[in-house]
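Working notes, beginning with the structure itself.
Every protein chain of the complex appears in place save one, which is left out.
Just so it is clear, A and B label the chains in written order, and each chain counts residues from 1 on its own.
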Amino acid sequence: MLHIYCPHCEEYREEEEFRPKGEAHIARPIDPVNTSDEDWGDYLFFRKNPRGLHHEQWFHAAGCRKFFNATRDTVTYEILETYKPGQQPAVTAESRKAQASAQASNQGAAK
Amino acid sequence: MSQRNRLGAGGRIDRKRALRFTFNGVSYQGYAGDTLASALLANGVDVLNRSFKYARPRGVVTAGADEPNAIVQLGATEAGQVPNVRATQQALYDGLVAKSTNGWPNVDRDVMGVLGKLGGKFMPPGFYYKTFMSPASAWPKYEQYIRKAAGLGRSPVENDPDIYDHMNHHCDVLVVGAGPAGLGAALAAARSGARVILCDEQEEMGGSLLDSREEIDGKPAAEWAAAAVAELGALPDVLLLSRTTANGYHDHNFVTLHQRRTEHLADVAPLADGRRQARARMHKVRAGRVVLATGTHERPLVYARNDVPGNMVAGAVSTYIRRYAVAPGQRLVLSTTNDHAYRAALDWHDAGREVVAIVDAREAPDGELVAAARARNIRIITGSAVIEAQGKKRVTAAVVAAIDIDGFRVKGNTSELACDTIASSGGYSPVVHLAAHTGSRPVWREDLLGFVSGSVPGQIPAGGVNGRWALNDALADGFEAGARAAAETGLSASAFTLPTVAPVREGKPVALYQVPHTKPAMRAPKQFVDQQNDVTASGIELATREGFESIEHVKRYTGLGFGTDQGKLGNINGMAIAARVTQQTIPDVGTTVFRPNYTPITFGAIAGRHCNEFFDPRRYTALHAWHVERGAKFEEVGQWMRPWYFPRGSESMHEAVQRECRAVREGVGILDASTLGKIEVQGKDAREFLNRLYTNAWTKLDPGKCRYGLMCKDDGMVMDDGVTACLATNHFHMTTTTGGAAGVLDWMEMWHQTEWPDLEVYFNSTTDHWAAMTVTGPNARKLLAELVDIDMSAEAFAYMDWREAKIAGVPARIFRISFTGELSYEINVQANYAMHVWKALFDKGAKYDLTPYGTETMHVLRAEKGFIIIGQETDGSVTPEDLGMQWAVGYKKPYSWIGRRALSRPDTKREDRKQLVGLKPLDAQLVLQEGAQIVLEKEIRIPMPMVGHVTSSYFSPTLGHGFALALIKGGSQRIGQTVYLPMADGKVHAAEVVSPVFYDPQGARHHV
Partner (left out) sequence: MSEFATFNAHPAAPVRAESPLAASRVGVAVQSSAQGAGVCIGERALLGHLILRGKAADEGFRAGVEAALGVPLPLKLGPVARDDARGVSVQWMSPDEWLVVVPEAQDHETELRLRAALSGHYAVINVSGAQTLLELSGPAARQVLMKSAGYDFHPSAFPVGKGISTTLAKSTAVIRRTGEAQWELIIRRSFADYLYSWLLDASEEFGVFVAR
């Protein structure tokens, strides 16, 4: 049972109020007619399934009925942030890697 | 033989309240404050069970949740049966009835025990896998035998008379365990102003303080515990839950607590103040911080025949003496690796019983407790261990020998010490189960000779579970953890003064798990590691020799740590043995994964009140009471209770449906259509949104008009349909299927919020606001004309128009749409007025024999017209063209609406896609089975290509024959062909492929 911060209600709510809606940031091709069958197939059917950070879409079904995105670690289930549609995540696999290597080099310097 | 092991004084029992109870049909007496185990021990009952696999006699080993053997079946009545109760955790009550879980015909003469006596040679690990592998056809026979022989306890065969419930909680700090660390943590957190929940699985809070020899602030430890509990109980934001086990630790600090509310009173919950009360309650706690103060489990030593009744863990001996005033024998031998276990010998001696010897594996023990034993002139044999117990149904002697721990061998001669009780202690294992539930792996601490919990966000281990098990350390750790927990939730922690405890100096323990025997483990008498699952040291050796080197594999091959035990007593010893045999270290071997539940919980508590009428919500329309009164049979559609049909007198369903169908086709019928989903769409871009959402065009729909719409997902597959009316230029009333209502609204919100936020449009559900009644049939107009204030003529109110009107005085929106193929009107009124209007229709409708009909008749009538039902003719793989509904697809709409692009993918263009057709069985009386597969040849062979399936099938009184709708590959090209439907009973039905529109294909009947 996750505890999820709804960025619209600005409160933590229980998971049962929400519906998971799969991977976030799946943009519908702007010009479907001129999108190739392959690209359209990718948009429709192909999703990431990362071990680690994942950006997901959630729907606050029993609350404000608004969609939002969450950055969640699929290993620890930790939710690192939630943000509104149209916004970009602050925490990404890249930013985490950069942070880790910065820490490592700091430790190296300390030695 | 009345309570022969009961001590004359002491204990936390109430000797004034004697309680009668029955075990295996024999009546005994105990006292209030006893557990079933302490009462049985007081009465000198040695054999409580037969073991799971070898049927060996077994007695009480521990005094708590880690008990492997004293598992009983509880219940005086059939309905009150409870399996898998640990006698060590079951409070005694007057009239308690318990039985052994295993043992046939009884625990003292067990037939299965013969097999057990023949020895483990016949039942090694993997016995079941190896023996019952082949022939596969004999498995059902084997299974019968195994099921009878295996398993712990049985479920009642009658309905549970009790009720259960759930309660949700939020708190700053949840403290699990109310021993010294838990009480300290709760005090520190609560004094800081935190909302605290403190739970403990025992009858009484206090944990080890309840049987401690030590003093806190100069008073007996139990008195300090009572004062702490009283202080906490007086605070408004502190919830104390005893008899409550934290059984599962879930993500984001969500912990489920299983509270046994009446199991200490009776086997069926008594009334409280004349009202029913829940027997068990599942508390679902969302905690800011969780302080785990779950303490330790003492490890028994693994020596030969260590399962004979009379073998116990050392701490349990102390608990029974000090807490329950029961000395479970006369002559004690203690085998230990550490100082702490000396308490058992001291308590035994102080209770006036004989301590034969303390056998210490260390060469030179020298702590304070050792000195206390020497002061009592207790014999201490050093550098040695009990290597074997003697006796059958009770220990008669301990075989003692000097041992070489590093060389894993016995040194020198063995000697026998006559005794009836052997207490053993191999050290203490932190109870890390809960910490591991969310996936963190325990971490080995060589200094503690035990695993402590891995780090979990928001979780703070304290006391024994944190490796701080001296009383003063545990208290300090608890206070610090509670203060830290409060501070981490944003409170300013209040300063605390630690209670004063004189520290007890203890010497270093030694690492000993399996005790060497004079014979190798494979030939020595059984050395039990996990008594509940009958796993022995040699079994683990065998498993590793056979290649099961991963501890997870060893677990599954041997059964180590399964069942109610979940590795509480045997896991570390088992891992140590696996490590020794495979020449690894214990941390290399690692632990198995601990999973919820920590101890078994009743299914009732999991279900709570979500059973019977509350299992699933039942949704009712505003007209439900009328349907009930009219004798309707109901069908659950989604969660809605919809009238299925309205039998008259003794009519069968078939007869009722045939009559209802004829009434609609020949007279007038009425359907409660309130369950259809309804969505209001408002805004200047409402029309554009509908253009993008539906496959067809909405640009030119004028106010006062309705249109049928089809909705696809973006993969081009049909997802929903319904009629939408234009109420005003920027205002629409959309309808969806009954089952699709919520999903369609969510779908619209998703597209609006995430793809097209620039469109100015709002959607809201009005499903429940409107009651909808479909009046349909040749006489529909005549009937309505008597009740409405508008011109109902075909000219003034045409097909696919809607009008505002008053019906029986009530304002209504009337939609002239038809799902039956007849002249039809769907009347919508505000739901609070629905019953008034419905009854008025029946008042006026009597002369037309207005006939209420249900969903079954609705299905027959619409199928005759070839109208689809979403979820019946569609299954998420059907395009509008597959359904022959190209007429509802606006290929020329400028915006690439949802599904448009996918309809030009090669797969959606295939000519051999399954297409909707009608089927007319060659046998006119036959009703084909829905779901039946369709083939093209009469001669059935396996395999053969299946080309489609029946989606809907009914008997039509109008047509006079059975008919069906079906999806068939390339179906539109097969009109006139005969197809075949092989059935499970070997029959093969034949049917002609026809148009899906069976009735009035020109639509003449509703265009009147």
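Criterion: contacts are C-beta pairs under 8 Å (C-beta built on N, C-alpha and C of every residue); 3 or more make two chains touch, one makes a residue touch a chain.
Not measured: the values here are computed from a predicted model.
Visitor: Using the document's definition of touch, tell me which of B:H264, B:H836, B:K893 or B:H949 contacts the absent chain.
Guide: B:H836
Visitor: Give the residue, chosen from B:G218, B:G809 or B:P894, that touches the chain omitted from the document.
Guide: The single option touching the absent chain is B:G809.
Visitor: Using the touch definition from the top, which of B:A32, B:A79 or B:M167 touches the missing chain?
Guide: In the complete complex, the chain left out is touched by residue B:M167.
Visitor: Counting contacts across the full complex, list the positions on chain B that touch the omitted chain.
Guide: Residues of chain B in contact with the hidden chain: 165-170, 195, 237, 272-278, 284, 286, 609-610, 613-614, 616-622, 624-625, 640, 675, 680, 682-684, 703, 727-731, 760, 762, 764-771, 804, 806, 808-811, 813, 829-836.
Visitor: By the contact definition given up top, give the residues of chain A that touch the hidden chain.
Guide: Residues of chain A in touch with the missing chain: 8-11, 13-14, 16-17, 62-66.
Following the convention adopted for this analysis, only the chains that are shown with their structure count from here on.
Visitor: Distance between chain A and chain B based on Cα centroids, please, to the nearest Å.
Guide: Those two chain centres are 28 Å apart.
Visitor: Can you list the chain A residues touching chain B in their complex?
Guide: It is residues 1-3, 14, 19, 21, 27-28, 31-33, 35, 37, 40-41, 43-45, 57, 59, 61, 65-67, 76-79, 85-86 of chain A that touch chain B.
Visitor: Hey, which residues of chain B end up touching chain A in the complex?
Guide: Per the touch definition, chain B meets chain A at residues 168, 250-254, 284, 286, 438-439, 457, 714-715, 746, 749-750, 753-755, 757, 896, 900-902, 905-906.
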